[in-house]
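Take a look at the following structure, please.
All protein chains but one are shown in place.
When the chains are written out, they are named A and B in that same order, and each has its own residue count from 1.
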Amino acid sequence: MEPMLRIENLCKSFPGVKALDNMSFDLYPGEVHILAGENGAGKSTLSKCILGYVRPDGGHMFLDGKEIAFASPKDSLACGIAAVYQELTMVPWLNAAENIFFNREPVYGKTGIVRTGKMISDARTILSDLGSHDIDVTVPVRKLGIAKQQMVEIARALSMDPRLIIFDEPTSALSEKDTEALFAKIHDLKKKGAGIIYISHRMKEYDRIGDRITVMRDGKYICTGRVSDFSGEELIHHMVGRKTVRIYSRREEKAASRTESDQHRKTEGPAPAEIKEVLKVENLCDKKGRVKNCSLSLRSGEIAGIAGLVGSGRTELARLLFGIDKAGSGKVLLHGEDITGCSPGKLVRKGIGLLPEDRKEQGLALRASLAWNVTSAGLHKAFPGHILDRRTEKKLSEDYMEDLNIAARDTEVRALNMSGGNQQKLVLAKWLLADTDVIIFDEPTRGIDVQAKREIYAHMAQLAASGKAILLISSELSELIGMCDRIYVMREGAISGELSGEELSEEKIGEMMFGVGV
Amino acid sequence: MTTVFTLDNIITVLRQTSILFLLSQGLTVVILTGNIDFSVGPLAALCGCICAQMIVHGFPAGLGIVSALMTGAAFGLTNGLLVGKLKLPSFVATYGMSMVASGLATIVMNGGVIYGLPADLTALGAGTVGILPVPVIVTGITFAFLYAVLKKTSFGRCVYLTGLNQSAARYSGINSLMTILAAYLLSGLFGAAGGVVMTARLNAADAGMTEAYGLKIIAAVVVGGSSLLGGEGGVERTFLGALVLTVISNIMNIAGIASEWQNLVFGVIILLIGGLDYSRHHRS
Partner (left out) sequence: MKRPDTADMKRLARRLPPSVYITIILICFFGLLTDNYFTLDNMGVILRQAAPLLAVSCGQTVVVLTQGTDLSLGSIVSLMSVFWILLLNLGVPLPAAVACCLLLSALCGLINGWVASKLKIPVFITTLGTQNIYKSAALLLCGSMTIYHSHPVFRTVAREGFLHLSWSVWIALAAYSLTVFLMKKSRFGKMVRALGGNEEAIATSGGSVIKSRILVFVYAGLMAGIGGLLVCCRIESGNPNAGNGMEFSAVAAALLGGSSLREGGGDPAGTLFGVLLIQVLKSGLMQVGVSSIYQNAIIGIVVLAAIIFDAIYRRTDSE
């Protein structure tokens, strides 16, 4: 049989990242093909290429043997390709029927006047087909819960009567019952000969509906096979990979330096710096239910990690700790002092810093100069009298440029014109100046080159050695294992476990992240 | 050509520029935070009217000026709360406030006009110290003050950082609400000061006296090269902008070009410079 969709050597680069690297893939009619991989493995980019959202840089895509190059989703729709997107595409003020048939409403002739009655009854049919008789199709979807909105989203894709359909995490918000209904529907589609690409983190779903599975990692094709041929452990192994070469291992460095300092201690004999608890978080919840009852503690001189999938609540937790969002309940103690509900400004002065996940939008003022960015979080440290001084600022910036090896012509270069790695080092410089006791790193090495990564790791280790308490949030398990003394794993908003010492392994963390009990 | 650059002419141009510059100085701070203030002109009229009315009713000039400044501060803080706290789009909030201001100005004037004010106020507009007119001195002093605040203090830096990237400013621990409040407060105060000086200069007050300035106040900032996106520019540029606009107006007046064309020109200028500025940033 001829595959309906064949993808060969697809490549796509975004600034700083290779999202797709010679990716190949195929899909037969009547098949559910599962696409698996960690966050950032390139699954979404691949589906966006198929849908015409993103134009690949290289490679070929064939539909029914004919090469395709979609300019926009309009073209893919015309070829009968539909998708259930991870991000909802609902218009909140339109009702379910209007959303399902958005821009494809049944109209009278060419008038553009919608045949409301027909549209509503059609929508009801589609939804009851999916077992969602209880969705009122005349109520604006913003009043429906997230689960019902997701069903409407699925109904929308199905209403297009597609022959190729991509499901991107369709069940993350669904109940058991709705999930079953969806699977039944997928089964129907299969029988009718449609091709289905199914992306999900829920491994127990793979056996349930999948025929074949393809694992991606770092934008690359890893392996393909029948679902039944892989065990859960094997899949996790393929997804996280055995990354034998660690860029940096703090533990090894530490071991080396410990022997050194032991010798040192023998001669000098000062007591090691007292290790005390700096940050204590008790049952912290946010207001939206994305962070649930998180408790953790952080001691001086250690690096604690937070592992978890995107959407597991790790970034939301960081935002709570830094006061960007207000906590719903629970307590945060810094040096024993209750700091729950403080503004970011206060927290910086009290000693909490955050290198945010989105360096361009949150970490830096891109249009500002290097020097301005360096002092932006530590204005009170650099200029205690509130009077700016150009020379001090220039001197400080030059010092950090040298310390952190930031490559820039001078201190007046705009952050905009710097490379990703240098930008990230600039964010680090800003928090070095602010000199906070606790520093939270949220995805500090995303999209930067190996050299810069190594440097940032070294600085983190150095900071910890100087007595700072560091919380590292990362998607890269090898990074967490290389850097952290302890790792908290988050899943669906809650901390699902804590690992330390010899327990730290990719497999173990992966199991806790994906929620697979072994 | 030799006569154009005489000291007298230069001083005349500076004097003509001074009120526009005073009004657009405060606005510059708001624009630097990435917001806008449409209420400066009407607020200036209101404050001028309050000042004139108080003096006519027998209060000392000083009290009149203080009342005007307090009104300006109150309006500025209200604007700041609407934009910073309630997160209203700044052009909607300040447009509404401008309607309130001009309405109140009509009430204060009781629909009339005041002519002839005592010398202690008019000195502020028509007096000179040596060869320098008082409005030029007032504007010069406030300019120096604002320049120093913006370029030399932590607060000034917070204004720029908020405008450059409010989200990043927040993630750096900068209190953007306070920054925005302070920016609108300054804008209100400068509006009030501009209104008082204008009243003094005209030796009269009426509710619509700043209408002629209208768009010019914003245009001066934009022409000076401060970005409507916030974070780039400064009062020194606004000075140039105000100067250029005054000179253009003068030239158009001398050439006999109708004032209607002038507004058209300012509209096109805002669209062009605002648009160029915006697309430049979006491309990069």
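Following the convention adopted for this analysis, a contact is a pair of C-beta atoms (placed from the backbone, for glycine too) under 8 Å apart; a residue touches a chain by one contact, two chains touch by 3 or more.
Everything numeric in this text was worked out from a predicted model, so none of it was measured.
Within the whole complex, the absent chain has one touching residue among A:Pro92, A:Gly193 or A:Gly225, and that is A:Pro92. By the touch criterion stated above, the residues of subunit B touching the omitted chain are 36, 82, 86-89, 91-93, 95-97, 99-104, 106-107, 109-111, 215, 218, 228, 258-261, 263-264, 266-268, 270-271, 274-275, 278-279, 282.
Where subunit A meets the omitted chain, the residues involved are 53, 72-74, 77-78, 83, 85, 87-94, 98-99, 102-105, 107, 112-114, 116, 142, 287.
By definition in this document, only the chains that are shown with their structure count from here on.
Subunit B makes touch with subunit A in their complex at residues 151-158, 160-161, 164-165, 167-175, 231-232, 281, 284.
Residues of subunit A that touch subunit B in their complex: 322, 324, 343-349, 354, 356, 361-368, 372, 375-377, 379-380, 383, 386-388, 416, 430, 434.
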